[in-house]
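Structure incoming, see below.
With one protein chain removed, the remaining protein chains of the complex are shown where they sit.
Presenting chain A:
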Amino acid sequence: MNDFLKIQGLEARIDADGTPKEILKGIDLEIPKGEIHAIMGPNGSGKSTLSYVLSGRDDYEVTGGSATFKGQDLLALDPEERAALGVFLAFQSPVELPGVNNANFLRTAVNAVRRARGEDELDAVAFLKAVRAETKRLSMSDEMLKRAVNVGFSGGEKKRNEVLQMRLLQPSFAILDETDSGLDIDALRIVADGVNSLRGPDFSALVITHHQRLLDYIVPDRVHVMAKGKIIFSGGPEVAKTLEKQGYTQFLEAAA
């Protein structure tokens, strides 16, 4: 039985200028420990909303259903508690934090999470060593550590910075929200390698993407097709290839 991530009948809405707008309309999804799942779907199907609801953004009102993670009611936790429990969201559009030194930010985050997990905090030397190893793996310059978080970063640099954070925070469940957008093929390979090397019995991920291309590098165990706030089809990695060739139409028609 799966006691890792279990989402049942999840419904959520957002306040759109005073009128509530239903976005998630009953999501059922289970991701067992150690598996990587992908979600594909047309724009506006609710993919990003799902990632925000799972990581705790409070603009969304959950109106029904449940989500449990490692046996805990995920939806009852604050975002920082979810992070401590092992949830990580790689943002589609990471925000800028002017004046906040990237290395300081990373170290503050790493130590906040380590404290919450009952681990020793990293001192400056140990942290620098850890972060240098990761920036090397992701082909990032040390200069990016000295800049303000995401300020003046190119699209590709922002995505790499997200993957850097993910690797340092060592989540057990990562959500990658269109991490491939804005990446050239070399950057895509590097980012995919950053994710793949975390793969193991204790790491699961939900990869949200528009493109088959990313899934050539991060091969998922399962692929889910999402439309209009629901998962309308689930299958193996081959589903991504079918979608790439034939588009969403046949899935949408089959679901209708």
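Note that in this section a contact is a pair of C-beta atoms (placed from the backbone, for glycine too) under 8 Å apart; a residue touches a chain by one contact, two chains touch by 3 or more; residues count from 1.
Simple rule for what comes next: contacts and distances are computed from a predicted model.
Protein name for the hidden chain, per its UniProt entry and selected from "Fe-S cluster assembly protein SufB", "Membrane protein YdbS with pleckstrin-like domain", "Neutral metalloproteinase" or "Glutaconate CoA-transferase subunit B": "Fe-S cluster assembly protein SufB". Considering A:15, A:78, A:142 or A:202, the position touching the chain not shown turns out to be A:78 (whole complex).
Touch with the chain that is not drawn comes from one residue among A:116, A:133 or A:254, which is A:116. When the whole complex is considered, the residue among A:104, A:154, A:196 or A:246 that touches the unshown chain is A:104. When you scan A:34, A:94 or A:237 for touch with the missing chain, the hit is A:94. Within chain A, the residues in touch with the undisplayed chain are 55-59, 78-80, 82-84, 88-89, 91, 94-95, 97-101, 104-105, 107-113, 116, 148, 165, 169.
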